[in-house]
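I am attaching a structure below and will ask some questions about it afterwards.
Excluded from the complex is one protein chain; the other protein chains are retained at their positions.
Up next is subunit A:
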Amino acid sequence: MKKHMVRRIKNWFSSQKLKGKVRYLFLGIIGLYITLFIFIYIFFIRKSMLDYTLESNYNTMISIGNNLNSEISTINSMSKLLTADSNINTYLLKDKPGTRYSHNAITSMYDITNTFNYVSSVYLYRLDGRYVHITNGITIVNQYILDEEEWFREIANARGGYILGVNGRGAFFRKSGKPLVSFMRIINDIETQEPIGLMVINLSDEILNDSYKDMTSNDKQFYYYDKNLKLINQIIDSKLESEIVINNKLFDQKTIGSLWNEKILSYYHIPNTPFIIAGIEKMSYMHIIPSEATWIIVLLIMLTIISLILIGLFISVYITTPIERLVQSMDIAKRGWLRRVSLKLPDDEIGHLKNSYNNMLVAINQLINELLENEKSMQKAELDVLQEQIKPHFLYNTLDTIAYLALKESSEKVYDSIETLGNFYRRFLSKGSKVIPIREEVAIVKDYLKLQKLRYDDIIQDEYDLCEDLLDVHVPKLILQPLVENSIYHGIRLKGEKGLIKITVCQIDDFIHIVVYDSGVGMNKEQLKQIMQDNNKSFGFKGTIERIRYYYGKEDVFEIKSEEGLYTQIDLKIPL
């Protein structure tokens, strides 16, 4: 199936025109570039960025914790100033604190807290449940909180230390709904070290927000959880919240989401506090990758595309378009016009191709002309022979001879002669075919000689020595009769004696030899030389030889022997 597909694609590609191929090749290269870029991005850049982010996260978390702890230790210092304050101690120690004492205590509390940030309200409890407070905004107080033993014990158990809690662990809440971070401690008598009161410093949630303020960005958000894993200060997407799983590990982080929407979730138990900071960071690679680098990559891709287009244009202008035009011009040859291509093409390989093609056409045209000329001369020679015989001279004289026979001889002889004449002409024209079996050639000669004998008083004697196996070989028609005619008119009749014409067909090596022998007057050397000359009267001979030469494509097709006054012998050598 796969192989099949590959083959189909291959076939499709190779069936495309050159232009199309180049186009598809470029598209493929551009696609490959982009794919490669994405691959590099995912598996190298992304991975290193992710590692870097994960590592820096831990540091960020620790630094947030330090920020918070440092603020809280500031608050702790402030609380020590408060516990050491005489007005506050007086208020806590007096059995019956009057308005004056409480007023003094509040003044001290204002004075001391004034210089510190984040203080939302301060509550100072006597052990008898009376209390004074200063506050920023409206804070609702649970009046009976001191009666809750568990709440109080937990603070007392800190033994002069502080504990932290959200909204005073249920003692306070702000009317605005904003959470408060409560700093709570027992106040001991300086001398006896016995608990004399309780102090709660409520801090606004700014203390939490400020601890990570510098670290947040659009892609990075922090959230505080209390020790009950309740979100303290912010609203969070419930779907995202469900992803945040906090356990007992001090620090942990994980990545969620898909490649293009990746988030890193992390949390950190801040030491000395009941708080847990959680961070959600969106991986934004475009931000991680410097924009200069992005520009360079984009530029590189653009350059690549531009250079590909330029190469494409070059190929189109200098290669495919000229080839296309050349092909169009060459297509004319399909319609049978072997005309040369007259295009203006650059003087490169394609120009050379055109020139070679033109040269080839010239050569082909020459060959065709040659062939045509050969064919013409061959046909002319054939026609000459036909004309020579069909011409009325032979026919009319023969007819007169037969007319005489009709008057003087038996009707049998007349019938025989007319039949011979008919046979001769039928074979002679041989249905227009160019080649006929040797058998037919011989038959033509036999009829011809029979008719000539009638005309010339039996001066001719004919003999045949034929190899039966060769008689069905086809030869160009009418190669024998002209030679026999020459034997009569240029050989035997000039001698004034009865003459012999002998036809021999035999095989020697790879040649069929068709030999015409006559015991006529023969030829001297000069006549032998002249026989192949154009102006010779017996053109029957020359035409016949030319036709045989052309038909078999070789020069050496005959041998002529003669002795003056004795004989002439023409030996045609026909290749088997």
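Definition applied: a residue touches a chain if its C-beta (ideal position, glycine included) is under 8 Å from a C-beta of that chain, and two chains touch if they have at least 3 such contacts; residues count from 1.
By definition in this document, contacts and distances are computed from a predicted model.
One subunit of the complex is not drawn; among "EfeO-type cupredoxin-like domain-containing protein", "Stage 0 sporulation protein A homolog", "Menaquinol:cytochrome c reductase iron-sulfur subunit" or "Cell cycle protein, FtsW/RodA/SpoVE family", its UniProt record names it "Stage 0 sporulation protein A homolog".
The missing chain, though absent from the display, is touched by one residue of A:Val119, A:Leu345 or A:Val521; that residue is A:Val521. In the complete assembly, the contact with the undisplayed chain comes from A:Ala403, out of A:Ala84, A:Ala158, A:Ala403 or A:Cys467.
Looking at subunit A, the residues touching the absent chain are 391-393, 396-397, 399-401, 403-405, 407-408, 454-457, 489, 493-497, 521, 565.
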